[in-house]
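Notes follow once the structure below has been shown.
One protein chain omitted, others in place.
Residue numbering begins at 1 within each chain, and the chains themselves are lettered A and B in the order written.
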Amino acid sequence: MHSDRAPLGLKVAAGLGLAFMHLPILLIFVYAFTTEDKSYQWPPPGFTLKWFAVTWERTDVWEAMGLSLKVASISTVIALILGTLCAAAVSRTKFFGREAISLLVILPIALPGIITGISLRSAFNLADIPFSFWTIVLGHATFCVVVVYNNAVARFRRVSGSLVEASMDLGANSFQTFRYVILPNISTALLAGGMLAFALSFDEVIVTTFTAGQQQTLPIWMLEELVRPRQRPVTNVVAMIVVIVTFLPILGAYYLTRGTDTVAGQGK
Amino acid sequence: MTSAIRLSGVSRHYGAVKAVDNIDLDIAEGEFFAMLGPSGSGKTTTLRLIAGFERPTVGEIQIYGEVAQGIPPYKRPVNTVFQDYALFPHLNVRDNVAYGLMVAGVAKYARHKSADDALEMVALGAYGNRSPSELSGGQRQRVALARALVNKPKALLLDEPLGALDLKLREQMQEELKALQRSLGITFVFVTHDQGEALSMADRVAVFNEGRIVQIGTPEDIYYRPESPFVADFVGSSNVLPPRFVAPLIGRQVYGSLRPEAVYLADQGHPAQVTSVSFLGTATRVSITVGDVAMTMLLPKGAAIPKAGDTVQVNWDDADLHLMAAP
Partner (left out) sequence: MSTLSGMLTRISDTLWRKPNLLILLLILPPALWLGIIYLGSLFALLAQSFFSIDEFSGVIKYELTLKTYGELFRPSNFDIIVRTVVMAIAVTIGAAIIGFPVAYFAARYARGKWKALFYLGVMMPLWSSYLVKVYSWKLILAKEGILNWMFETLRLGWLLDAYLSIPIIGGNSLSVSATGTFLVFLYVWLPFMILPIQASLERVPHTMLEASGDLGARPYQTFRHVLLPLALPGVIAGSIFTFSLTLGDYIIPQIVGSSRRFIGQAVYAYQGTAGNIPLAAAFAVVPIILMALYLWIAKRQGAFDAL
């Protein structure tokens, strides 16, 4: 059947579906260059580069971007450590409670973000923890673990069978086996998982609104602009930059895991 | 003979499943020892117990006189050739072979030299820079062999190493393994489910069934003097004769076994019904029923061949009827 040509109707439906998914994002790119600054007028009356310069001068954008990068980096590091440990344990043997652990890892992303958000918020409230950089990281790392875990666990399973035994048989202790056999075989999966975790954290807004207090990450900055627009063209430019910044790690993760059994990103 | 590997009362249970059940085994130094049995009979688990990948539930394992209890695989003087070869996909062939030397801290030049020598020994001297994925099944098998032997183990454990190869290559590798074992003089412990392989290569064979060893002996012992119907049937597909068939012949209630090639057509003997005839090339296999017992006979080339449905007379020499005390 796969050698057949696709029916025309299917081709059109699939093409329209893809177009539906992509055209809105491309529209952002056009709006970043519009000369109109009071409304979302289409077609744009003219094109200009000046909003890039204006955006460059905006310290609030830079600060929000800086905070987002810092949060995403640290959350990614924590998620990498916790996700790898978890994947190692789960793939190793059938221990008691293994299913429970898998469920626990997936839960923060399976339940709506607002639940994670308000849960953390109530917990901070009950425990009298004031909002800070670390309250944001706490939330982000929690839901990023699953991305790393998903990427690592399949690869771990493949390595943890006879390759690990072969290494031990040839005289390598557990640490040497990890260093010389496991790590080289899971590194691309980890890198891909890390990139996806970074992208996920960099973009997150729902949980963050509950854990950030008065701090502004880039998505929160954008949310403010969406609810109460101040300078629309700056928002357009920032939106375009965000698209490009998240585009790169996704593409990287895809190419790193291409052709393996689990291509990264399916478990957002 | 010094004992290389000794198992005393070793069991490995997984919950209610007795993968290995109270095994005693004594493998001599320099011996080519085969563990033969159907899948799930415990032979591979026994090998893994020796290598250290599994821990005995009870019992003691000694390797060259040293109790193996609590000694991890990386400290045991044995190396394994895995069924799937388990070559490291991220290393080239040379680094695969040099792996054991690397983790032991041997300098790069020296370990590459040793690895190249080992590859030369298995006729893969020119393949050091290849990736394992570029090799054929037979070549991977040789790399796995070189990777184990380069560490100069006191015993080499082989887990169905020829299972994935085609018939011709398998026969060639059998010869080579046997020659290699003779020239190196180290103990080989070989797991297989192929009785022909076990009989042709090994000095001694242990036949496994349901987690137990049912017979240990030389290939001749196993082939000509099976101690139980299972061995008779599994090793070389003998005709197993129930006591009710044997008793009228010799007056004792025991199982008998009769090799297919020992049965011949005769003018006087036991009346038999031919059920099917298959041509095997060098011989012809004829399935018959004698009374209510199904048997097969192997007729040499040139003999007169009956047809399915014929009634014939068959016979055998008394000396070929082997009696088994065990049920």
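Convention: a contact is a pair of C-beta atoms (placed from the backbone, for glycine too) under 8 Å apart; a residue touches a chain by one contact, two chains touch by 3 or more.
All values derive from a computational prediction rather than experimental measurement.
Chemist: Among the chains included here, which ones are touched by the excluded chain in the whole complex?
Modeler: Across all of the complex, the chain we cannot see touches A, B.
Chemist: Quick one: which of A:Thr76, A:Thr116 or A:Gln216 touches the chain that's been left out?
Modeler: Looking across A:Thr76, A:Thr116 or A:Gln216, the contact with the absent chain belongs to A:Thr116.
Chemist: I need the residue numbers on chain A that touch the omitted chain, in ascending order.
Modeler: The missing chain touches chain A at positions 1-2, 4-6, 10-11, 13-14, 17-18, 20-22, 24-25, 27-28, 31, 39-43, 81-83, 85-86, 88-90, 92-93, 95, 101, 104-105, 107-108, 110-116, 118-123, 125-126, 138, 141-142, 145, 173-175, 196, 199-200, 203, 205-206, 209-210, 219, 222-223, 226-227, 235, 239, 242-243, 246-247, 250-251, 254, 258, 263, 265-268.
Chemist: Touching the hidden chain in the full complex, which residues of chain B are there? Just list them.
Modeler: Touching the missing chain: residues 70, 72-75.
The rule we apply is simple: only the chains that are shown with their structure count from here on.
Chemist: Between chain A and chain B, what's the gap in Å when you average each chain's C-alpha atoms?
Modeler: Averaging C-alpha atoms per chain gives centres 53 Å apart.
Chemist: Residue numbers of chain A touching chain B in their complex, please.
Modeler: My answer: residues 161-163, 165-173, 176, 180-181, 184-185.
Chemist: Which part of chain B faces chain A closely enough to touch in the complex?
Modeler: Contact set of chain B toward chain A: 51-53, 72-75, 78-80, 82-84, 86-90, 99-100, 102-104, 147-148, 151.
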